[in-house]
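Shown here: the complex without one of its protein chains, the others still in place.
And now, chain A:
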Amino acid sequence: MKLNFQVEGGNFAKAGAASSEVKKMLKQLGVPPMIIRRIVVALYEAEVNIVAHAQQGVISVDLHHDKVEIELRDKGPGIQDISRAMQEGFSTASEEVRAMGFGAGMGLPNIKKNADKLHIESQVGEGTTVYITNYFAKP
């Protein structure tokens, strides 16, 4: 089963709407709560990143019987140095993002902590794609 969500850059009122839908879906499928929590925390941080940094993005969620594959593709500024962006405390977030309770350089580390697999591709000036895979039972 595949689900797609459009994400609007800068629209903080709606940030998290896609993650919320995915959470409901995973609950319906009977995925254990501890595993749902890891998936949605990673997804929510990544969704907030699109809202915080990009003009727009698309989240594709591919639900398999044993795992979920999530792709977050945005049109935005891209990440200049991914390894630096992965460091806790590194942030390029605006004051507006910080006022929302984010932008402290914890987002990507939180995603890494909660994703079973994480891969990031980025082109400066074009955008970023984040790939997250989580298994419903530990492989």
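Quick note on the criterion: a contact is a pair of C-beta atoms (placed from the backbone, for glycine too) under 8 Å apart; a residue touches a chain by one contact, two chains touch by 3 or more; residues count from 1.
Please note the rule applied: contacts and distances are computed from a predicted model.
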- Query: Which choice in "Carbohydrate ABC transporter permease", "Electron transfer flavoprotein small subunit", "DRTGG domain-containing protein" or "Xanthine dehydrogenase molybdenum binding subunit apoprotein" gives the name that UniProt lists for the one chain left out?
  - Reply: "DRTGG domain-containing protein"
- Query: Which listed residue, A:Leu3, A:Met25 or A:Val41, touches the chain dropped from view?
  - Reply: A:Val41
- Name every residue on chain A in touch with the hidden partner chain. 12-13, 15-16, 19-20, 23, 33-34, 37, 40-41, 44-45, 48, 99-102, 104, 106-107, 110, 113
